[in-house]
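Taken from a larger complex, these chains appear in their original positions, while the remainder are omitted.
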Amino acid sequence: MASKLIAIVAGVGAGTGASVARKFAATYPVVLLARNPDNFEGIAKEINERGGKAVGISTDISDSKSVKDAIEAIKKEFGPDVGAAAAIFNASGGFLRKPFLELPEDVFSTALDVSAKGGFLFSQATLPLLLKGVQQKSQHPPSLIFTGATASVKANALMASFATGKWALRSLSQSLAREFGPQGVHVSHAIIDGVIDIPRTKEWLKELGPEAKLSADGIANDYWYLHTQPVTNFTWEIDLRPAIEKW
Amino acid sequence: MASKLIAIVAGVGAGTGASVARKFAATYPVVLLARNPDNFEGIAKEINERGGKAVGISTDISDSKSVKDAIEAIKKEFGPDVGAAAAIFNASGGFLRKPFLELPEDVFSTALDVSAKGGFLFSQATLPLLLKGVQQKSQHPPSLIFTGATASVKANALMASFATGKWALRSLSQSLAREFGPQGVHVSHAIIDGVIDIPRTKEWLKELGPEAKLSADGIANDYWYLHTQPVTNFTWEIDLRPAIEKW
């Protein structure tokens, strides 16, 4: 019997990651990766209490050893032949609006470590499981989805660190889409162009009304839709923004 | 009582247009526009026989008078206050792979007339109905969707006519997305990057197997998904291609 396929979400916090975890947990056991267990414990508990299955693993996505350990933990939990139906990379770092000459080297490095190297390590770790998902005839083509931002396509002044990491991640996603599409894995990149409505942004843009911010659950729906596209109709990239957003 | 909202599809033929018509007809009365009635009669009959409602109107989308007449016919059929939930522009023209110095002026003009001016006339005719859809509190934000192609973002050698029309249409869709998003109308552009599996292409790419071509029904699903996105999560552009496509 084929193993039950899992979904793996990296960069789980109180916003998009949690919504994505919740959405995919309705169909798959989910593995939640974040450096700080505080970030996944609440949503893991919620999913498990509602009858789903969620496993949180404390992982530094920019550290090769830590990512390997996470995969080992996954195999211990779900069996050595476990395949994945979806892997979602939602981590980011190095956000600091700052004159370039005052930008600390470690902030720039963090952006690269999380977005670029983290994306690389996550992809190298999960693609073998996604390819197993193809072999195990997953209902929907196994999906590798990357969360991008306005800064993935536009590098504004004072945003050198964050933008550089995000352009790097977009590049990775495009190369992988071209290489793994023909192997049956659907690689996508979502440009989130606006403020997401999460606890941290509760007070932002209030004057513009409740529809001025992206819904994290909406993003999760969009990711799920990408996941359900058949092999004849793969989308590499979508942009997402509130209707009222200026762009 | 609010009028029942309709969907309007321009450029209905045996492929994407018919699939889109069928998909949206499951929820809305549909109006099918094509110059040649042969192109909409079959699908209109099919929809009406299955209990849906479809009205075909012979329309030259590049002719101002003809488009106005179509709107008059729509109002006669559905009432003067009819609103629209969706308007889909799927027409194109001027496709001719030819050395530039041998490209007839009328082919180049046709590309512009259908893709650019046609897109303009269709948008000016349907946006008032879509805005009425907003007022009439449509379940999903009223949608104006344009069908693009590989040639919408890449102008290859020998493809000057078709590409020029398609770039023009993409530009129109971007400007409209920015203007009408804040008014509640969702304007999208889909880059169809590959061969669509329709009667005319039956023999193409056969050696690559059944998954080498885009599914027209799949495109219709993608358009429907765009239509169902809430105002917090609008996509302007998606690309769509078979998994095995080289790009």
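So that you can tell them apart, the chains are marked A and B in the order they are listed, and the count of residues begins at 1 in each.
Everything that follows uses one rule, which is that contacts are C-beta pairs under 8 Å (C-beta built on N, C-alpha and C of every residue); 3 or more make two chains touch, one makes a residue touch a chain.
Bear in mind that the values here come from a model prediction, so they are computed numbers and not experimental data.
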Quiz item: Looking at 2 placed copies, how big is the full complex in copies?
Solution: 4
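We adopt the following convention: only the chains that are shown with their structure count from here on.
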Practice problem: Flag every residue of chain A that touches chain B in the complex, lowest number first. | Solution: 141, 178, 181-182, 184, 186, 197, 211, 213-215, 218-219, 221-222, 225, 229-247
